[in-house]
Structures are given as C-alpha cells and as structure tokens.
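Just one protein chain is left out here, and the rest sit where they should.
After this line comes chain A, so read on.
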Amino acid sequence: MKLLTLNFLTCAIKTCKSNPASFPLHPKDAELEQIEIDMNPIFIRNILPRLDWVALKTLSSELGLASLPEDVPTEEELMGEDGEATQTLKDLHVLLMETGIASGRLCCGACGHEYAVKEGIANFLLPSHLV
C-alpha cells in the first residue's frame, strides 16, 4: 500500500469517526517495499494541497525514512524554470508513489484497533458490532 493512500486512510470504526486521533493510522512492524512507477508531475501537483503534511511527516519519521521539510513545498519548488522535475518532486514521487507498506499492521491512534496489511492489501473488514 502506497504511503499516499495511507495519508488519507482513517479508522473505519463508527465511534472513531468524530475522534481526531483516528487519523493518521500508525504503522506497526511495517515491512516496506519499493515499486517503480512512472512519474506523474501533474498528479503530484494536484494532490499536494490535499495531503496532510503533518501526518506525512509523522509517518515518515515513524517508518524511519528521510525527514521532510518543515513546510509543504510550493509549486515553484516542484517544477524547475525549464519545466524539468526538481529533486523535491522526485523525492516526493519516491515517497508517495513508489514506497509502500508490504506487510505489517496499521494501528488507530484513538481506539487502538489494528488493521492487518498483507501483500500490500489492508484488511478493513470489521465485525458488525463495530460499524
């Protein structure tokens, strides 16, 4: 599962819906994988304002990845003057699109429920008393 997706996933349990701690989910025992994907600068530019930068920073520190800049990069920082992709954009692409969690668990910060991740697929099925 891409780190991009993880930046949007919340806990699925009903009582967690109103709790701000239900986002982001915290990875536990995560095994990372790297899958090469073609770069799509326009997509990154479109998704950037929607990313929760604080959550992304927490996530990358929890996973022990390289630390991110303090603030969200601006559009100028992503695109060089000649339209070439800058290093910032390349780093973001690698972090969001190519890095993923292959297996492990995702833990809700509010209720502590753990969602298993296997082969990159998270299991969000819940017993009916929790929904």
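Basically, a residue touches a chain if its C-beta (ideal position, glycine included) is under 8 Å from a C-beta of that chain, and two chains touch if they have at least 3 such contacts; residues count from 1.
What we mean here is this: contacts and distances are computed from a predicted model.
Q: Which listed name, "Proteasome subunit beta", "Methyltransferase", "Vacuolar fusion protein MON1 homolog" or "Ycf54-like protein", is the one UniProt assigns to the chain that has been left out?
A: UniProt lists the chain that is not shown as "Methyltransferase".
Q: Determine which one of A:T10, A:T58 or A:T88 touches the chain that has been left out.
A: Once the missing chain is taken into account, the touching residue is A:T10.
Q: Of the residues listed, A:T15, A:N40, A:S61 or A:T74, which one is in contact with the missing chain?
A: Touches the omitted chain: A:N40.
Q: Which of A:S18, A:S67, A:Q87 or A:S128 sits in contact with the chain that's absent?
A: A:S128
Q: What residue numbers in chain A mark contact with the hidden partner chain?
A: 1-2, 4-5, 8-12, 14, 23, 37-38, 40, 42-43, 46-47, 50, 52, 97, 100, 119-126, 128-129, 131
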